[in-house]
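Below you'll find the structure, written out as structure tokens, and then a few comments.
All protein chains but one are shown at their positions in the complex.
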Amino acid sequence: MTAVDETRAPSAEVGRDRRRKEDQHLITGRSRFTDNIVLPGMLHVAMVRRPYAHARITGIDASAAQESPGVVAVLTGDDVKDQQGSLPNAWPVTPEQKAPPHPAIAVDRVAFSGEVVAAVVARTAAAARDAAELVDVDYEELDPVVDLKAAAADEKLAHPDLGTNRSALWVFDSAEAGTGGDVEEAIRDAEVLVEREFRQQRLIPAFMEPRSVVVDPTGEQFTMWSATQVPHILRLMLALTLAVPESKIRVIAPDVGGGFGGKLQVTPEEVITFLVARRTGKPCKWTETRSESLLSGHHGRDQWQKLTLAARRDGTVTGLKVELTANMGAYLGLVTSGIPILGAFMFNAIYKFPSYRFECQNVFTNLTWTDAYRGAGRPEATFAIERMMDELATELGRDPIEVREQNWIKHEEFPFTTVAGLEYDSGNYEAATARAKELFGYDELRAEQARRRESGDRVQLGIGVSTFTEMCGLAPSRVLGSLSYGAGGWEHASVRMLPSGKVEVITGSSAHGQGHETAWSQIVADQLGVPFEDVEVLHGDTQISHKGLDTYGSRSLVVGGQAVIKAAQKVIDKARPLAAHVLEANVDDLEFAEGRFTVRGAGEGQEGIGLTDLALAVFAAHDLPDGMEPSLDADATYDPVNFSYPHGTHLCAMEVDTETGQSRMRAYVCVDDVGNVVNPLIVDGQVHGGLVQGIAQALWEEAVYDDQGTLVTGSFVDYTLPTSADTISYVTDRTVTPSTTNDLGAKGVGEAGTIASTPAVVNAVLDAVRQFGVTDIRMPMTPERVWRAIQEGRGSAPTPEAAQPHFEAGEPNQDTPETEGGQA
Amino acid sequence: MTRISVKVDGVTYEDEVEPRTLLVHYLREQLGKTGTVIGCDTSNCGACTVHLDGRSVKSCNVLAVQADGHEVTTVEGLADPVDGTLTPVQEAFRDCHALQCGFCTPGMIMQATDLLRENPRPTEEEVRVGMEGNLCRCTGYHNIVRAVLEAAAQREGQRA
Partner (left out) sequence: MIPAQFDYVAPATLEEALTLLSEHGDEAKVLAGGQSLLPVLRMRLNAPGVVVDISGIQELKEITDQGESIRIGAGATYQDVLDSPLVREHLGLLHKAVTEVADPQIRHRGTVCGALAHSDPAGDVGGPVLALDATMEVQSRGVVGPRQVAAADFFVDLFETAVGDGELLTAVTIPKHTGWGSHYEKFVRVSHQWAIIGVAAAVRAEGGTIAEAKVGLTNMGSVPLRATAVEQALVGLAATEEALAEACSLAGEGTDPPSDLNGQADYRRHLAGVLTRRAVLAAAGG
């Protein structure tokens, strides 16, 4: 638990709670979101979307739209079918993976509600919207595949031409891989066997900035501004999909208003806007409405999880078997198929399972396709295992923390190779848990819980535990290769020394709220010994940052930040011969610290020479060592050697009103170990935001479809994001075991809160109501579900409704379209 | 088209607008006041919050023609126009790291400003309820609430 990594330069900036450089323009309204961009002669695009889930297109009459005032063009699938290609899936998880073609504009069949069937291009956004209403499409309705389990059984087909709904079956078995024993044997010999099935409901990323694209076809290159997390990947994929030379495309991600995985995609709308700009020769803009976003932006999660945990009577776990059914939705997006597979290595979590088997069946339905959403595969895994550890503790009648501790990897056992084959480099679960218990007042809350139970209080208290780890910092390229991922996991950075002494840092990661400008400035300020204020971080434009793999999977700092360090070190190395030349010293006698080269043994008080002085000297290039190129600038491309493994202990206290089923958070404490921290202010912010997204999965959010495949939660009226009034202030703290695989000793933090919090909350609510015979409640744990579970557990309300899913298809829905929106 | 006269961030504008033009579209598209952003279509998110005659409103839920003869302040009109001095709320948002992606921020700042005008010394609970019409997906609200409380303390300090 040492905080200092001795390989680092003396640290002035790293570790400081610097206020963010990004904020000034955002708090004064000088933002540069894509929808803010206006170009001369710009046209506007409105999409015509299919309202039902599965149908054949039998005819499109666009003549009235075409004649509408201001309309420049109306494009249908027929018009673009020879140019639009098929949207990319970069992760064929098995060689046999099945997938239908994925058109940007549907040509003859639509496979989910919200799919684009035509695009209207007009002089104003209003004219485009007016005309979109006039596009007349005839459909022959087909039977939609909505239910995931029925889909897995191939009862009816989401894509009749495919012949099956089953896209791929992916298996990891520790006995086959040689990383552990045979799980079937462990199950056969189990003294205690816990079998459970959990539902990971479908979620919507719901970034605050709706997606927007501007494409400017004037000039030699096409320039695309997009609200994307992945400008570099987008550029490459556009080139491959549309057969346009990559060098003719420039992608810019300006200010991007959140992503959470939801903007890790190559979207139909990006392709369509590109095509209409090319066709019209004019800059074109498309900006979605929130309803379009909820309907057609990719969704997350959506799995059935079947788990079997074998243990001995003394509580020692002996095996874990995981059988997943994962909903792809109608198509495979950029990494759709790989998302559940990312969980494969995380179900065993921090525990020493001797045997492990993971199977995931990827399945098509006629719903919006799924893809990355904060945590991507790992929250699903952590939820399941943390629920199972509570079930095991309940089965054994023991404290849930005690059972976890009995089975987790002890701090002296690191580095530890898990049954899933990963090598965890560092961690200290005991320390994080001890600190969390102390901050939480664990024993006092347990005592209060007992008192309330005793007195039969209407409001019962529950305490939930979640001890998590995750693999982040995607990812070592060789690992991605072994998983058939379509790209590597390196990151690129450049450091440019300007003659005025300022420093430009170019990073291939693409921030959209994470604070890279600030954090990278801190890192470079330390590395080069320049003031924090003198560092300018540039990113998100493929013409400035020509190379990169963007931002997702808690990778930016541990991969991208490390690339920045490597580039900065190269700058110093390049400057060293010049410094020796200027100081008339031997290169080997030079020392570099605090931005200056000095000569070893030349005594205190020597001036030496500053790196920025050398930058000016290089600019002038009047007197350089023979053969030296007149540049200190340097590039680095860094491929991580391992994932990073942050971990933490989260404790949650929930009060449950047993009369109404309403639950209220009483306290939440999390102690995370994310290794060394560059900026604690930013790290805490990442944790807070992550927590609420995870808590929201437990309590509030679900994308609900009716049995016709229509999204019922199609606006913010029904897709219930929490507000400030629904949440509380959180107690956060950290323990530190530095990562051993990067120079910063840092571990990823972007997804930690989301991954850990969902099971903590669910375990807490269940802990409050288990006394009534409740064993499980599906997420989100709505008041109604909690209330029904209590009624059922007590055996007092065997109503048929109690056994039904939360949403009953076909029932009238309160929020008929007329009621959407605010109130008079 | 209807002719309107609106004072926005201290400047009087006279413009022709379609009656159907929403105030937020007028601000963004006709005046170039893109600091005010659009986050939803059901008036839930509050990202487009501005002040109309000194009170916070959701500018997606007001027609531009309704602003005729009235005064609008957007996030772009808060800081001192001459020296750029930030308001206590803007300062506190930066100081408390109350923004990440920054998309909800204009609305949050405008609503927080209105809240503190109404209630200069709110409790945490009052802040949480007073900001319920503004959604944020990045911060979990923790630091936003802290920032509003800090701005209140700051203003209190200035008065003392």
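In order of appearance the chains are A and B, and numbering begins at 1 in each one.
As a working rule, contacts are C-beta pairs under 8 Å (C-beta built on N, C-alpha and C of every residue); 3 or more make two chains touch, one makes a residue touch a chain.
Everything numeric here is computed off the predicted structure, so don't read it as measured data.
Chemist: Going by the contact rule already stated, which one of A:His25, A:Lys81, A:Lys98 or A:Arg129 would touch the omitted chain in the full complex?
Modeler: A:Arg129
Chemist: Of the residues A:Phe414, A:Phe532, A:Trp700 or A:Phe772, I need the one that contacts the missing chain.
Modeler: Selected residue, touching the omitted chain: A:Trp700.
Chemist: Which residue among B:Val6, B:Leu63 or B:Ala79 touches the omitted chain?
Modeler: Looking across B:Val6, B:Leu63 or B:Ala79, the contact with the absent chain belongs to B:Leu63.
Chemist: Would you write out the residues of chain A that touch the absent chain, in ascending order?
Modeler: 125-126, 129-130, 133, 289, 291, 659-660, 662, 699-700, 704, 712-713, 717-718, 720-723, 725-726, 782-784, 787-788, 799, 801, 806-808, 811-824
Chemist: What does the interface between chain B and the hidden chain look like in terms of residue numbers?
Modeler: So the residues of chain B touching the unseen chain are 2, 18-20, 22, 25, 38, 41-44, 46, 49, 52, 55-58, 60-63, 65-66, 68, 111, 114-115, 129-130, 132-135.
In this section, only the chains that are shown with their structure count from here on.
Chemist: What residues on chain B touch chain A, complex-wise?
Modeler: 18, 20, 28, 32-45, 47, 58, 61, 74-76, 78-79, 84, 86, 90, 93-95, 97, 99-106, 109, 124, 127-129, 131-146
Chemist: Where on chain A does chain B make contact in their complex?
Modeler: 19-20, 22-24, 26-31, 33, 35-36, 38, 126, 206-210, 255-258, 260, 289-291, 512-515, 681-682, 684-686, 688-693, 715-717, 721, 723-725, 727, 729-730, 753, 820-822
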